[in-house]
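Let me give you the structure first, and then I'll get to my questions.
Heads up, this is only part of the complex; the chains shown haven't been moved.
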Amino acid sequence: MSSPLLTMRGIRKSYAGVHALVDGNLDLERGQIHALCGGNGAGKSTILGILMGFTRPDCGEIRIEGKPVSFANPTQALQAGIAIVQQELSGVPHLTVAENIYLGAEPRRRGFVDFPQLNRQAEELLASLGFDIDPRVPLASLSIASQQLIEIAKALSRRDADILIFDEPTSAIGEKDTLRLFEVLRDLAAAGKGIIYVTHRLAEVFTIADSYTVFKDGARIETGRVADITREKLIESMIGGAIEGEYVKENVPSDRPLLDVRGLSRAPWFDRVSFTLHAGEILGIYGLVGSGRSQLLDTIYGLYPADAGTVWVEGREIRPGRVRAALGAGISYVTEDRKHSGLVLCASVGDNLSLSQLPHIQRFGFIRTALERAGIDDSIAKMRIKTPGPEQIVRNLSGGNQQKVVFGRCTSIGPKVLLLDEPTRGVDVGAKKEIYRFVSDFTKAGGAVLMVSSELDEITGMSDRIIVIKKGAHVAEFPREETTQKALMMAAV
Amino acid sequence: MHITQPAAKAPISLRKYGIVFAFLGLCVLVSALCQLKVVQGAWPENTFLTVNNLMLILHQISVNGVLAVGMTFVVISAGIDLSVGSVLAFSGMMAASMATRSVGVTPWSDTYPVIFPIIAALGVGALCGGLSGWIIARFRIQAFIATLGMLLAARGFTMSVTGGNPISGLSPDFRWFGTGKLFEVIPVPVVILALVFLLAWVILNKTVFGRYVYAVGGNEKSARTSGINTGAILIWVYVVAGFLAGVAGVILTAKTGSAQTSAGSSYELDAIAAVVIGGASLAGGVGRLTGTFFGALIIGVMNNGLDILGVQSFYQLIIKGGLIVVAVILDPSRKQAG
Amino acid sequence: ADAPKARIAVLMYGNKAEFVQLMERYGKEHPAVKAGIAEVTFYDGRYDAAVQNDQAQMAINTKQDAIVVNPMDYEANIDIATNAKMAGIPVVVTNARLNTDEMTAEVVSDDVLGGYLEAKDVLTKLGCKGNVVIIEGPKGGSGEIQRGQGNEKALAECPAGAVKVLERKTANWSRAEALDLMQNWLSKHPGKINGVIGQNDEMALGAIEAIKAADLNVKDFAIAGIDGVTDALHAVKAGEMTSILQDARGQIQGSIDVALRAVKGPDYKPMSPIWEQYKADLAWADGQSKRYDIPWTVVTTANVDELLKDRN
């Protein structure tokens, strides 16, 4: 009887006052795709980080094929046959795609990097994965989605790895690439590798995984075969309660226009996009990854000046290319990449939450602390942010809670129009529901929402109307009643 | 998530005040070494731990302390200001050119009222800082390069004021800012230092501007998305640094009684060292003025203590180099700052 | 004045000290320059011997007629003299010395003597009794070494053990540094320091400021410095110190005369008034001497007013 590929027992890890892991247990067999589930902050990334040698556990035991191991750094883990796609980790921006994929495992000839071989290998790998990316361009020139694909390709390039770990690999990539990834994963499992897969998209769990483990509050509370569990049961064990009706859109838009975008263009991203957003409405923007949706939102918000076109809020044109003009007109923007443009990671939760609000709670330039504190407490409560207190540094929050902080900041100024770009990226089902409820309440109170999302469920579930963007041009529009996921896909490709 | 509050408190306070312990440790060390000499009979008394000497240390750090306050703003904003030493010299020279004893401008006095040279110095300082800041914000070039340019240019301007000659013979009113004493004990530069720290602390911790400085330094893109005019904040940060270089210029010139073209050379290193020893990260977004204060104090005690112990100058350099590194290594807030 | 102007490159070790400024000023006031016979260009060596060597090479490449060099270092700048000689360009060393005899001539003041004179002055005031401190120039520089030798020579002339050197450390020629240093020493040795030997005036002035800041009476100390910068002259006038005047005009104008003699040939007669002024101690010798020693002047209350008149 051979030992299981991987067992982790009684792993414990705490940071100054925060117990990230209390009793982490995990089992993995060869040939298995194992889903690791749990709410934001359940400790999933932490236990994987420990396995990979990023962090030292306070105590606990790890065995690979029955032999106890302990990795002081990722090099040792890699040598032991473990490879990882880390959550929200990008590669080295100014190295080329090929260099990134084979970083640490370059083909060499007499101590020199064999660049022709390197590029050939990368080209073959990318082609075999069906990722349409030139291996010779610098990583920084790719979109986030493509960068994420490169991270995946990198893990898959480790042919000697027995254990492959994917920590939310699909949070930034499109449907097509996701399906392609799944095929590859199945092949790998069939070849006898063990795969750990973390995702907040429960549909994926049921599509790809054979078995699952649920973490909650830093401990394993359940493990079993996917075939033996339903979606509802999984959610229940993850968040300790049932969720009925995930999407909570229940409002009807008025016909009072709030945001008017007329012929907005910015080469080469998008061209002459026009639409009107009404009070109480959620307007979805769908498109393939890289179709220019984020650029459109950036431009509406004034982060970049448009080449042509105008943006109107409540019948008044706002000065283009000025964030503060947009903010002043009541537009608020939850960006796609919270780490790069949403949060000040090294600052506290409180400082982040009040950042946009400061001009409204000051006197002669001095912050009115009581008002600020009240606003922060309000946001924490309203968004149900799990944090030891407003002093906690945002970097130390789990991904989902970080996203809630962005929401909290963006809504603290009482906006009329919310621009949302992939608003539930990396957010657990519970928090997702809270975000949807919040968005729904926001529109009910007369606000309007412009939402970019690559998740078909989400966009069809929430939007009153959906615009499809293709290569930067507005190609189709669907009212709620006529929307089907298939029609959307068809319009987008 | 289980949050155990009491456990959380202790390390945080140690983190916050680690620098204080580093400072006290250094004082105890120097004091012990002095005491040893006394016990050995080499010295009649321990002259390190006297009120006089402690006042002296504060007096000596006043220039670096004022510069370090400005540098704290800059470093928190993820910048660096290499030009503070030159700007100090330039504003000192400007002040001196208006504070000489015999201009004969008004019927009742042969000097300009002392407020004129002061305003000139602070104005010139703020202007130089503003120029650096504008270049950084407008052209998005690295602060290192913009302020390196200013380091050279301001030194050139300093020399151009008098063609390279020093200016001496400053009015007693002006010299009071360097040599005067309040209540016959507290040197005026120390009072200025205290005021600067206090004011800066309030600005950095209590005002919207202060908060924006942290935000811009922590993540400029997020700050922009949050509606902050990051360019304006950057400019003001360098204006503050330049203004305080002007203040330091007044103090140094008034203290030595002469404005020299070579004044303040490489003072930027000491100022940055104070800020970084105080726990700030050059990556931006992190830093505290109390940390900077103790950082400046540690450097001051080191200079004073090594002189008092009579350590040879080359050992002094080696020890100083080592101590700076050790102080930062031992600082428990360091990991935070990363 | 049909003959082309003689182009003289003057290589200064730096450009941030008052003494250098005085040299520049007197250099440009040289009668030959004013008369349009010669053109002098001053170069700033940025306190780096290597930079000065490069500037000398540049002067050779650009075919200047003569080089006057105020070297940063006794050894590191020797190549200036060697290379200029090889290129057939006269080179005059001024102010500080070079450890070679390849130069056309030296127009200098003897730093050992200067160091001796200042220390002697302090020790005489103290009656060879008491404690002194020495504020030194940058360690290893020729100024520090030679003035230090002079200091030692004077100290050795006192009875053994009569004068104690309590402390010695560098303040890098800087007034601000000397101020801090002296403050620390006063704090360490309350009431014990009787004399201060500053290897230049700036540092002596820094010591004076430190004494004042400690609310002590400067007149209780015997203090001396070297160079005769304007502030020091004022301090001498106030009875606070003694300064040993190094004659900037003598050095630079003397150098220019010697250089012009080498360029123009035996017909050239020295134009600077300094040869008249020092005629007792300094012979022109048709500009052919290897070394011209510009005398030091000990500045006291007696002669300070005369010297001050020349400033501003």
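Remarks
Note that the chains are named A, B and C in the order they appear, and that numbering of residues resets to 1 at the start of each chain.
Quick note on the criterion: a contact is a pair of C-beta atoms (placed from the backbone, for glycine too) under 8 Å apart; a residue touches a chain by one contact, two chains touch by 3 or more.
Keep in mind that this is a model prediction, so the values were computed, not measured.
Although just one copy of each chain is shown, the whole complex contains the chain kinds in the amounts A x1, B x2, C x1.
Rule of thumb we're sticking to: only the chains that are shown with their structure count from here on.
Summarising the inter-chain layout, the chain whose CA centre lies farthest from the centre of subunit B is A. Averaging the CA coordinates per chain and comparing them to the mean over all protein CA atoms picks out B as nearest.
As a whole-number value, the distance joining the C-alpha centres of subunit A and subunit B reads 43 Å. Each chain gets a centre from the mean of its Cα atoms; for subunit A and subunit C, those two points are 71 Å apart.
Inter-chain spacing, taken between the CA centroids of subunit B and subunit C, is 34 Å.
In subunit C, no position touches at least two other chains. Within the complex, the subunit B residues that touch subunit A are 1-5, 7-9, 11-12, 206-209, 211-212, 214-215, 218-219, 221-229, 281, 285-286, 336. Those residues of subunit C that touch subunit B in the complex are listed here as 15-18, 20-21, 24, 139, 167, 169-170, 174-176, 179-181, 183-185, 187-190, 202, 205-206, 209, 212-213, 229-231, 234.
Of all the residues in subunit A, the ones that touch subunit B in their complex are 16-19, 22, 41, 217-218, 301, 303, 323-324, 327, 333, 335, 340-347, 351, 354-356, 358-359, 362, 365-367, 369, 386, 388-389, 391, 393, 409.
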